[in-house]
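Taking it in order: structure first as structure tokens, then the write-up.
With one protein chain removed, the remaining protein chains of the complex are shown where they sit.
Each chain gets a letter, A and B, in the order it is written, and its residues are counted from 1.
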Amino acid sequence: MSALLEVRGLSVEFDLKDGAVSRVIDGLNFELAAGRTLGIVGESGCGKSMTALAIMRLVPVPPGRIAEGAIRLAGENLLDASEARMREVRGNDVSMIFQEPMTSLNPVYTIGDQIGETVRLHQGLSRRDARDRAIEMLRAVSIPAPEKRVDEYPHQLSGGMRQRVMIAMALACRPQVLIADEPTTALDVTVQAQIFDLLKELQQQTEAAVILITHDMGAIAEMAQRVVVMYAGRKVEEAPVDEMLTNPKHPYTRGLIACVPHLEADPALERPPLMEIPGVVPSVAELGRGGCPFAPRCAEAMDRCPQDMPPETAVGEDHTAACWLYSATEAAA
Amino acid sequence: MTESTPAVPAEEPVVIEVERPWREVWRMFRANRAAVAGLVTLLLIVLVTVLGPFVYPVDPFAAAGPLLLPPGEQGFLLGTDQQGRDLVIGLLYGSQSTLTVGAAAAAITITIGILFGALAGYYRGWVEEVLMRITEFFQVLPPLLLAMVVVLLFSPSIYSISIAIGVVSWPATARLVRAEFLRLRELDFVKAERAIGARNARIIWTIILPNAAPPLIVSAALSVGIAILFEAGLAFLQLSDPNVMSWGYLISVNRPQILEAWWPVTFPGLAIFITVLSVSLIGDGLNDAFNPKLRQR
Partner (left out) sequence: MRLPAVIAKRLGYALALLFAVLVLNFTLLYLAPGDAAETIAGEAGGASPEMLAKIRKDYGLDLPFLDQLYLYLLKVVQGDFGHSFYFDQPVTTVIFENLAPTLLLVVSSLLIAISFGTFLGVFAARRPNGLLSQIITVLALLGYALPVFWTGIMLIILLASVIPLFPTSGMDSGPLGAAGFGYVWEVLHHLALPVLTLSTIYLAFYSRLSRASMMDVLGADYIRTARAKGLNERVVVFKHALRNAVLPVVTFAGLQFGALFSGAVLVETVFSWPGLGTLAFDSILRRDTPTLLGILFFSALIVIVANLLTDLAYRLVDPRIKSAARA
């Protein structure tokens, strides 16, 4: 199984107002094969959305920049590609669905125009053919009466419908990689399930590799085969989904997974205190001081945790975690 | 502005604004050099206006020397105008009219604006409908023309001019106050007051209005500047109090001679410009001090 998408040592930095530099993604590694789904989980501010933008090379520059690493799509390093080449890749080889379907569509153009724009750009279709393709895509994402809907504006559609339109738009050029950034967070629970079913079905048809970014372990369990857990810009654990759910190693992952049954059994009550510790995002600005960024919130933190960064360590078959609990070797320092 | 843009940024932490000490605003304001320069200039102008008549107790309309004397000659620092009046005296006395009308008209603007905006935004329903229709009606009338008609019919005086300017300028303030009220009335601390049965008048004037103060203060500063420009414009159109010297009046009477003498027109105009500019810098400074997060705009 060779990797379609390979992310190696990816680091993204942002210049802060006071002249300091914040490393919002730090040495991230993962890979993904065609037809497979990789879940990336973490709290907001952990860098998962920035990872998506980095793959698309849409990190806002300035103040941000991709500091180092490689992003290889079918062997081609996207970080070396020209801006013109990236425009060919975006929307064509790599597409993205965003979190906010209510605001991610341009309010002043019809959805047909917006879907058609992608295929006209990348496949050089005529206006009429693009419209036909738009209708076809709307049908593929199960929007009723697509011939009529194609001429409607985003405000005439519900949130779930709009997310379907976003999916139609993202898949219109049959991309090799689809990045779905919290695609259902803004939607009702019943609609969430429909969107996930739709994504799975379309993935089977198109053989696209999917990166599903979410903070919802339940969604990961349903959609993904592999999962990467991120915290403060770093990968803290990676494993196949079943392994991760049944045998989480990193204290942070354990906390995340502990949330899921609680939510089902007793909504809103008894959330682990982990989720309520403030100050997660600012801690990113303090990165690079050497210690494990999770240490201040970690119940199992040891003396060395705030000082030394734990390396990525194998903790099982095909299962790694970055935590001193499992690291056999002492840090060289 | 459009229907689907949410007019109300729901989670705006307004309570913090109430509790933010005014000292903090003053600190922010002080750090803004342009705003401080504006404040100092305006205070100087006020000082000169108040003291001027004591230092030079003369009739500003009376001739003091030869006609159209260039600046600096025969001891006239800024020269004389086409009737031989000393321009220094003209500017000194002219600021009275400018500042009085500016302050009075702005006060009227703000009062009517608050009244209309507060009632419309708080009560909504037919009250809002009626009040906003009246506001729209006043926005249809070109403000200067309406002021011209009022001043002409009621003969020009400091009072009629102030009232006319106030009466034509309030719609913008009313809209601002209404928008603030629409936003604030939905917030929890206002709902709480209503829940414990506070009277409407109390909620409007002591709960919501103080929270709407920051944008209102900024808008008041801008209103003063606009009123000063209006006063100058009316005086330029020869609608000024015949007994009160005014910068706009000086420009108006000396306009026919501009090609021979630039100074009797240039200096009063500069005076207007500098005054309005100071007021505007103060307004910008207050705006930045109230909304530190918007500073980069």
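Everything below uses one rule, namely that a residue touches a chain if its C-beta (ideal position, glycine included) is under 8 Å from a C-beta of that chain, and two chains touch if they have at least 3 such contacts.
Everything numeric here is computed off the predicted structure, so don't read it as measured data.
Undergrad: Among the chains present in the display, which ones are touched by the chain that isn't there?
TA: A, B
Undergrad: Which candidate, B:P60, B:G79, B:P143 or B:G166, sits in contact with the chain we can't see?
TA: Checking each option in B:P60, B:G79, B:P143 or B:G166, the one touching the absent chain turns out to be B:P143.
Undergrad: If the hidden chain were put back, which residues of chain A would touch it?
TA: These residues of chain A touch the chain that is not shown: 56, 58, 86-92, 95-96, 98, 100, 103-110, 117-118, 121-122, 153, 155, 166, 169.
Undergrad: For chain B, which positions touch the chain that isn't shown here?
TA: Within chain B, the residues touching the omitted chain are 1-4, 7, 136-137, 139-146, 148-150, 152-155, 179, 225, 229, 232-233, 236-239, 248, 251, 255, 258-259, 262, 265-266, 269, 272-273, 276-277, 280-281, 284, 296-297.
Operating definition for what follows: only the chains that are shown with their structure count from here on.
Undergrad: Hey, how far is the Cα centre of chain A from the one of chain B, in Å?
TA: Averaging C-alpha atoms per chain gives centres 52 Å apart.
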